[in-house]
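Here the complex is missing a single protein chain, while all its other protein chains stay put.
Chain IDs A, B and C follow the sequence of writing; residue 1 opens each chain.
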Amino acid sequence: MVRVGIINVTGYAGAELARLLYLHPEAQVVSVTGRSAAGKSLSQVFPHLWPIDLTVAEELDDVDFAFSALPHAASAEAVAPLVRQGLPVVDISADFRLADAAEYQRWYGGEHPAPDLLAQSVYGLPELHRAAVREARLVANPGCYPTGALLALAPAARAGVIQPDVVIDAKSGVSGAGRSLGLVYHYAEANESASAYALGGHRHLPEILQELARLWAGGSLTPRVTFQPHLVPMTRGILTTCYASLADGALPAGEGAKAAVRELYEDAYRGEPFVRVVPEPPQTKHTWGNNLCLVYPTVDMRAGRLVVVSCIDNLVKGAAGQAIQNMNLMLGFPEAAGLDQPAVYP
Amino acid sequence: MVRVGIINVTGYAGAELARLLYLHPEAQVVSVTGRSAAGKSLSQVFPHLWPIDLTVAEELDDVDFAFSALPHAASAEAVAPLVRQGLPVVDISADFRLADAAEYQRWYGGEHPAPDLLAQSVYGLPELHRAAVREARLVANPGCYPTGALLALAPAARAGVIQPDVVIDAKSGVSGAGRSLGLVYHYAEANESASAYALGGHRHLPEILQELARLWAGGSLTPRVTFQPHLVPMTRGILTTCYASLADGALPAGEGAKAAVRELYEDAYRGEPFVRVVPEPPQTKHTWGNNLCLVYPTVDMRAGRLVVVSCIDNLVKGAAGQAIQNMNLMLGFPEAAGLDQPAVYP
Amino acid sequence: MVRVGIINVTGYAGAELARLLYLHPEAQVVSVTGRSAAGKSLSQVFPHLWPIDLTVAEELDDVDFAFSALPHAASAEAVAPLVRQGLPVVDISADFRLADAAEYQRWYGGEHPAPDLLAQSVYGLPELHRAAVREARLVANPGCYPTGALLALAPAARAGVIQPDVVIDAKSGVSGAGRSLGLVYHYAEANESASAYALGGHRHLPEILQELARLWAGGSLTPRVTFQPHLVPMTRGILTTCYASLADGALPAGEGAKAAVRELYEDAYRGEPFVRVVPEPPQTKHTWGNNLCLVYPTVDMRAGRLVVVSCIDNLVKGAAGQAIQNMNLMLGFPEAAGLDQPAVYP
Partner (left out) sequence: MVRVGIINVTGYAGAELARLLYLHPEAQVVSVTGRSAAGKSLSQVFPHLWPIDLTVAEELDDVDFAFSALPHAASAEAVAPLVRQGLPVVDISADFRLADAAEYQRWYGGEHPAPDLLAQSVYGLPELHRAAVREARLVANPGCYPTGALLALAPAARAGVIQPDVVIDAKSGVSGAGRSLGLVYHYAEANESASAYALGGHRHLPEILQELARLWAGGSLTPRVTFQPHLVPMTRGILTTCYASLADGALPAGEGAKAAVRELYEDAYRGEPFVRVVPEPPQTKHTWGNNLCLVYPTVDMRAGRLVVVSCIDNLVKGAAGQAIQNMNLMLGFPEAAGLDQPAVYP
């Protein structure tokens, strides 16, 4: 068994790593850290993790593989020495997602704590960068919103059937905001309410732009993207609806366009263990607790727009599950090891 | 007191009419109908309406004013004879919203039951057609989605600051689907889940198109609109996010654009009793149970897009409250009579 | 108009007072206080209260009547000088509910800040103490749980049909815990979860004991009461289920017992503006936003137990609505002034 450590197990992504790895046939969590909870047993912090008999420590023990679920900046600082020692790491924070340190500084404030490592980090969306993840020692796990948006848009962007002019309207459950307290996440205020937030620009936008640009014309083009996140009253799940004008002549006229788009997506995702092109518009609940991304592409024939809906569980495919998928690739395990399970429904 | 009747009180819009009219200083519900519940007391069907001592009847009694909350087609059939007798009516169904009977047939199937009345019906969005509502005998109450979308877009469309190329992404609570049973509305399936629906085109689209076209260039122009509704797990509320490319040169460059848009909206809605241009992005819950529409306009500066968020309670401003607002205008009451109350929060 | 002040408007009870009083025909809120929010407009703190144009102040202005929604101890300190000056006050905190200062100290810690006022304070459950409330200058508004429990049990206790041996199992929505932050009220943790709390004894127990003892044998008897509160994932509402063994021979044998109990309750609450003995088991949602208490009494014939279910909105009949009901009595207004409205449903 590979000995795995989780840095900052006390947030939702960290706890979800522990939950999912409990079922992993080839990896075992042997060390977990967390500052405020140091010294407590894991099951004191998270009663649902009681079968895992570990104490939250301040420092990571000797491990073969590490996940960091620290906030940005703190994560790079914790992860950099490990990577330099040769430990393979998946970083769930945003620190190694953006190739450009200046862009990082623009969105996250402060200088990048380890800009020298950016060149070797790989953006860990396996469906786009599988080969590179396999070779990587440092994988930057994508944000939850970018995961849903990029899997919805990638086939169309790569095939050039849409114009680089996109609206991404995403609806997230509340666990996406983490375990920190805030009035907006207080049950009585969040329940039975929906709202838009980050109207001035969300930190997940530059990731989306970076990856879409890579898909379109190899980075020579800057797509025009409006990404707007929303909070909806549910615990888990992101529903992403993407809109883009069709490129002229890229699809057959009339109803054939729908079938052509569908075929394009099915071809793009054939063989993917965690992306399904579904026959009916999906609900987020169909991914509750598992690592799937469900994608439903169609065409608004009246307006000449591609419309793609995707669903993920923000804590699994949007965080911990995808991190394990990346670990599996990095360590040569079957890609779905420990992750092959149906969603919990209803 | 004006004697008011509600045709088909047994759905959510009908029940909400009864609830709101209970507080009306100049109108009193004296007759309610409903086929399946005929003979029952209103409080058997809806215990929260127990202070209203009425029996659900098959036929409307003699009244001074009628609301119809019947489904489309059935509503026109019930309403037409009343209108012809000179009774003022607000029809909450879709039957008299579309000026073009052919368009009606395209979206609703079947011939229009009373095409001769279309010319005299007024689309009852008071913020767009107040003067006409005041003179009308037959008002077609707008759909819930069009109410949220049109109030979000009207000032920008009328002022010409956006191109007629719009994406409307709406998120509705489950009561919008009415009181009929369906697996998709079963608590265990709808809760903790979000989904898109009607991807082939929703019946509220032609209303939106009709009204936007009137705003732009007096109807000589067909806006390109993608309207996509979503179901989110809450009982009441519609959050609508609208996206449209800015018209060239219509706004100042740079951050001044945001202030200019904001001023445009504040000017447009100054004095409106039920539209507020809010200083922070609103939550649907801020309108729970009352007739407000909250609007938050801004600009995505990177992408050059207007983004407008609006919130309404789908059963109030999206149905029964707006119907009463229309009644108030038709009968010469103060527009806010019976409707001036804070939302229920939290 | 009576000029009303709300001390500590920034919690849910305070905000609900402001919301409800907006509709009151004879009282107007003219002054609101709150420490952390002092200097802000009320609508910054609570956007749903925007029609009320007031600034949150540190100190109360000159008013004719005051509500205190401060926490215990702080409330008595703020209220005592007002009462001594002759201002009529309803205190929503627990400070003046218990007649015995020693009992107060046992449950709330610390000495009572104004024990001299206990003798003149009246426990403001109008259905039990209407005449005294009418004469009072200081009314202690009951706790939310005691309101639901006492209205469920009072007729049976007073009539002697049950033994003084009672289990009260109450299920509360999350707003009952107030607006303070806590992990247990974080949406992601509270949603889709139910739990019991305060298993060592909840502070509302001594109120319940005090009032039940007054009902039984004029205080000469100490009922044996287990009161167990639970948190369920909803925003508003308390469902209380009470169980008590029947007193020997107090009811007819057989199914007649149910009818006898029902008649007892109907007689007890005949004419009460805010208590309804309902024909079917009620749901909390039937009281959403209004001042009703719905009571459903029955008998478990197999076990020989009275079972009574009651529903209230914890913020209305359980707090702000009942406070206004008390004000109405104290000031000689119609008891239902400003409170006569249907619940918001669904």
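Going forward, a contact is a pair of C-beta atoms (placed from the backbone, for glycine too) under 8 Å apart; a residue touches a chain by one contact, two chains touch by 3 or more.
This structure is a prediction, so every number in the text was calculated from the model and none was measured.
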Touch with the missing chain holds, among C:232, C:250 or C:337, for C:232
Which of these touches the unseen chain: B:160, B:182 or B:279? B:182
Taking the entire complex into account, which one of A:49, A:90 or A:312 touches the absent chain? A:49
What residues on chain B make contact with the chain left out of this view? 12, 173-175, 179, 181-183, 185-188, 190-192, 233-235
Just the residue numbers, please: which parts of chain A touch the chain that's not shown? 12, 15, 18-19, 22-23, 46-52, 175, 191-192, 235-236, 276, 278, 280, 282, 285-290, 294, 340-346
Residues of chain C in contact with the chain that isn't shown? 167, 169, 171, 173, 188-189, 191-197, 199-201, 205, 224-226, 228, 230, 232-237, 239, 241, 243, 281-286, 288, 296, 298, 300, 302-305, 307, 309, 311, 346
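As a convention for this text, only the chains that are shown with their structure count from here on.
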Is it true that over half of the residue numbers where chain A touches chain B are used by both copies, so same, or is it different? same
Between the Cα centroids of chain A and chain C the separation in whole angstrom comes to 46
Residues touching two or more other chains, restricted to chain B: which are they? 191-192, 235-236, 282, 285, 288, 346
